[in-house]
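What you see is the complex with one protein chain gone and the rest in place.
Residue numbering begins at 1 within each chain, and the chains themselves are lettered A and B in the order written.
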Amino acid sequence: MADYFIHLATIIGVWAILAVSLELVVGYAGLPSLAQIAFCGIGAYTVAVLSTVCGANFFVSILAAMLAAGVASFLIGIVLNKFRGDYYALGSLGFNVIIFSVFLNWDEVTNGPLGISGIFRPEFFGIDFYGGISFLILILLVLGIVFVISQFIVNSSFGRVLKAIREDEEVIQAFGYNTSFFKSVIFIISAAMAGAAGGLFASYYTFIDPTSFRMMQSVFVLAIIILGGLANLYGAIAGSAFLIILPEILRFSGFPTDTAAQMQQLVYGLILVLLMLFRPQGLIGEYKL
Amino acid sequence: MEIIWIIINSIIASAVYGLVALGFNLAYGATKFFNLAHGAMVVIGGYIFYGLSQVLGINPGFSVFAGVAITGFTGWLVDRLIYLPLRRKKASNMVFLVASMGILAVIQSIVAMVFTNQFRLLGLNIQVSPAIVICGYSIMRVQLLMVILTLLIMTGLALLLRMTLFGKAVRAISDDEEVAKMVGIDTDRVIGQVFFIGSAIAGLSGILIGFDTGMEPAMGLGLLFKGVIASVIGGVGNIYGGIAGALMLGFVENFGIWKLSSEWKDAIAFSILIIFLLFRPQGIFKK
Partner (left out) sequence: MAIIEINNLSKNFGGVRPIDNLSLKINKGTITGIIGRNGSGKTTLMDLISGMVSADAGAVIIDGKIMNDKKPWTIARAGVARTFQTTRIFEQMTVMDNILAVIAEKNVFASLFEKDRAHYLKRAKKALMRVGLLEKENQMASKLSYGQRRLLEIARILASDARIILLDEPFSGVHPAMIKIVAEILQEMKNQGKTIIFIEHNIGLVRQLCDNLLFIPGKRLLPVCRPRSES
């Protein structure tokens, strides 16, 4: 029983890291990115390949995952910076699909639809994180670091500039800020965090395949931060907990297990619609879409 | 001779994308936002047909009619329940986009729960010889039907928009919704009808695609994307543009995978999208 709760908490933790990372880009900088799960996937596959092919140390793999996601986001960000609003969202979706295509088709590296298995759970500094509770502690540690860094960013002058970009990019440009640069930097930081989440995800499940990184998953992360409230880091965490726990409660009240994933999708789809209609600022948000 | 085969495949692909683009463009013209829920309409049409004709054994002809009508009605309902209130609140484009994503997620999950995620090919139980032969090339009836219907619907829509009072109202709303209201057009009612028509077309395409390449609940998004790409290439909101864009997309995809393997189709399609968004977001045709 305790195992179940530990598992749930771990899942919430991974999604919370993703949510916090997306919050920086969507909630603060106002960039409607739907590519987050792609960066998560890049991180996951990097760790998967490094650990199964090279047997690399976990810590190194995670850093590599963040680097890979960061580089990809740098290139993608340069293109996306030229778009605004719905076209930005559309473009980011496009990149998500392209990257998913790569996961699905680059058989030599990613093993295509079969996925990669046999990823091992980490061990470093002599401590092993194989067990459920120790992995949870690892996740919470990473979440804590990500959260602290994000708080630092949003409370700084940099964070204020991001909000100004969100409000009126032309005006903040007219006051001397190279907004493309600011946008790129936050995009890369966010992607690196997502990459780390992906690496942890791969390590936890010891198996990954492309289906975890489809566009609907990006919509899910977006739903989390809109529910929790945009421009509020605590909201990102609250939203993750809510959207993971709620379908589980529904599952216990009698819906068959094999439709669990659909149930979750139904729930967050419905929540998105209801939020847009009645409460666009989410639970504790400071910014309305 | 392989080239002819690629051309045939390109045209058939263009028909599929074109059908999706037609309904999408019609609604975009009137509402100016990317309605991702349009993809869900494609799925609904196909599965209603399946449910009626193959599960309940109802006459296929009637099932097609019912599928198209119910999908149209669903589109109208979505507009009335969700998009209309958002229009009243003067919601931003992003709000509409996000709401449409939610609707897509909801519909897709319901279809998956009722019919499971299993991939289905329609028409296996229907005793109709599938293929006809033209110039030595074997083409499925349904594919020929798709091409013909795309052209028919495109012409029909163009005539509707140009000749009828309804069409004039739609064009007026497309130009400026506020002004259209001021001259007395009941914009909400007209937009509702636009969604009905657009969704009905989507539903029909879902049925046809179900016969051609089969269907699964998650197919809505992928098809919608191809429709969106075709629309962007041709100029969003432009009916003819959507077809032209679909043609270009179909051809580039099929000629592209001639040299690469077929799995890279999506990557090719989205690269075209990015290129157009970067260099010519208004599309090939000026509105």
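Rule of thumb we're sticking to: contacts are C-beta pairs under 8 Å (C-beta built on N, C-alpha and C of every residue); 3 or more make two chains touch, one makes a residue touch a chain.
Model, not experiment: these values are computed from the prediction.
Q: With touch defined as in the header, list the contact partners of the absent chain among those displayed.
A: The undisplayed chain, in the complete complex, is in contact with A.
Q: Pick out which of A:Val142, A:Ile172 or A:Leu200 touches the chain that's been left out of the picture.
A: In the complete complex, the chain left out is touched by residue A:Ile172.
Q: Decide which residue listed in A:Ala72, A:Val161 or A:Leu272 touches the omitted chain of the complex.
A: A:Val161
Q: I need the residue numbers on chain A that touch the omitted chain, in ascending order.
A: Residue positions of chain A that touch the missing chain: 153, 156-158, 160-161, 163-164, 166-168, 170-179, 181-182, 185, 231, 286-288.
By our rule, only the chains that are shown with their structure count from here on.
Q: With chain centres defined as C-alpha means, what is the inter-centre distance between chain A and chain B in Å?
A: 30
Q: Tell me, which parts of chain B touch chain A in their complex?
A: Touching chain A from chain B are residues 33-34, 82, 85-86, 91-99, 101-110, 112-113, 218, 221, 225, 228, 232, 261, 263-264, 266-267, 270-271, 273-274, 277-278, 281.
Q: In their complex, what parts of chain A are in touch with chain B?
A: Interface residues on chain A, with respect to chain B: 32, 79, 82-83, 85-87, 89-91, 93-95, 97-98, 100-102, 104-105, 214-216, 219, 222-223, 226, 259, 262-263, 265-266, 268-273, 276-277, 280, 289.
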